[in-house]
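With one protein chain held back, the other chains of the complex are shown just where they sit.
Up next is chain A:
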Amino acid sequence: MGQWPGLVTTDDTLPATLTERIALPIPGPALSARIEPNVTAPELIRNFCIIAHIDHGKSTLADRMLQLTGVVEPRAMRAQYLDRMDIERERGITIKSQAVRMPWQLGDQAHALNMIDTPGHVDFTYEVSRSLAACEGAVLLVDAAQGIEAQTLANLYLAMENDLEIIPVLNKIDLPAAQPEKYAEELANLVGGDPDDVLKVSGKTGAGVEALLDRIVERIPAPVGDADAPARAMIFDSVYDTYRGVVTYVRVIDGSLSPRERIVMMSTRATHELLEIGVISPDPIVTKGLGVGEVGYLITGVKDVRQSKVGDTVTNAGKPATESLGGYSEPKPMVFSGLYPVDGSDYPALRDALDKLKLNDAALNYEPETSVALGFGFRVGFLGLLHLEIVRERLEREFDLDLISTAPNVVYDVTLDDGTEVKVTNPSEFPGGKIKEVREPVVRATILAPSEFVGTVMGLCNDRRGQMDGMDYLSEDRVELRFTLPLAEIVFDFFDQLKSRTRGYASLDYEPQGDQAADLVKVDILLQGDQVDAFSAIVHREKAYDYGVMMTAKLKEIIPRQQFEVPIQAAVGARVIARETVRAMRKDVLAKCYGGDISRKRKLLEKQKEGKKRMKNIGSVEVPKDAFIAALSSDSGGGKDAKDKKK
């Protein structure tokens, strides 16, 4: 099965005539019968995933595999078939993973290849880990013009920890800027082996993809399991579908699952009837069941993804397994932000929208909260900044809501002198009084950067209370730096700073690494003595002054002059650490008002009164809502950070 002789196309889809003319190693009817779902011997199954950085061409490569294995007709090909939601297509990232079954013949044997699509972002590490746990091997896909990125590296380590067979592949070799030799060397250094072993493909043209499929069959071990044991299947994804309810994706480890039987979710002991079971290829195909090593989907009629949790073990109610597969954990929100409708009357619409999103997002949680400054809204917990940005964008786009989001913050565990413990998800609720200890979450961050920026990166991490854990050269000019950093520091415009100080060359990945005690204080912002809850922040004691000066200066710029002087203060407890003053407005009158001015003057007045409705009152100070949005959106780190990450 060779390469595509002389085939170069810039089109996203392959010319139909070519795929039809060239004999592809797709099994014929006789061989195919041996790889029917439910009856496929585990030896003939290969379960793999693709680990890649955003934009390194994972989806395009997946598309090409679907085409070459005959699963999707070229004419029906929609670019990036696997990315379902519009928003995913637009951002070029994959939020929800799915699994596709593809036939492939090597020698005289047909095989069933299950490609499990993994999310590619730092916020979804847990989902990635479950996807990896469903596989025996992983394709490590790296852009031949860019080399490996921090996030890919982190997922690669995760795959290695899971003992997966790694197949290193360089993609986009058709690009003029590609440096396959250089990066093959880098990959070989990382995964071991010879640089010549690194496959070189182009998802765009299809070059090298057949060889990759062969390599998958050759190198990736077949799944092993006990066919006679009680059924155990791991949930690696669960998706809400408007028509079908929750569709649960599983990998069977032991035993088998069949339609109409009752199943048990081992973490909750909840039982459901299996209404439908099948595989995706790439549309759902109903089957008579799923056996050892197989990957497919279940439908039980439940309506909320929380009833079908990623990482949970599914077993048979009649003949239940005694031990779950392990590795399950509840999704834990790491970053919190207040979401408020710009127009207060949209509050019920926001609540309904969150309720709907929650059906498909097990990690999303929220509670109503009230802000003096912003009115009624919700405190929402997210896996990370990108998760926050995606949710916010879906709320605005799919539900047509205008939202204000407060600066993202992390969760603090506060222990008071009397031993009471308080979990703080909203800075304005940080307890006053005697505090014994405050603990904040920390992460293990991996930063890849050209070696010339090592000093810069170290400086930034040092400013952000980072501790260096180690440093390695990936190649002559690329360095991997590892730090332990407070998550709060990352949440606050870290990525923007990293990007701008390294001219966009550095990449970042991080994963939770427990917590640490820290000398943290709450800085409140007061307008004319009244606390503005939306601007409270928890910062390290040494940074409190800087934050206070920055915030008061910013507010001074955006708060219009009132009829009286408005002091803007930053305070830690009762101690004022920074102060600005918006001077009183001394003149608000049109000097001239004669016959020809009256209509204009009245209309101006009517307009001003209309404008007043867009004001929020903080005590007696009128602040335009736009000013709040301006103060909260810039430097908050959330939006920009996540948006840049797709680049």
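What we mean here is this: a residue touches a chain if its C-beta (ideal position, glycine included) is under 8 Å from a C-beta of that chain, and two chains touch if they have at least 3 such contacts; residues count from 1.
We take it that contacts and distances are computed from a predicted model.
**Student:** Leaving aside the chains you can see, what is the UniProt protein name of the one that's missing? Options: "Acyl-CoA dehydrogenase", "Putative tricarboxylic transport membrane protein", "Sarcosine oxidase subunit delta" or "Heme chaperone HemW".
**Tutor:** "Heme chaperone HemW"
**Student:** Touching the absent chain in the whole complex: find that residue among A:Val286, A:Ala517 or A:Ile598.
**Tutor:** For the chain that is not drawn, the touching residue is A:Ile598.
**Student:** Across the whole complex, list the residues on chain A that are touched by the chain not included here.
**Tutor:** 563-564, 583, 585-596, 598-603, 605-606, 608-609, 612
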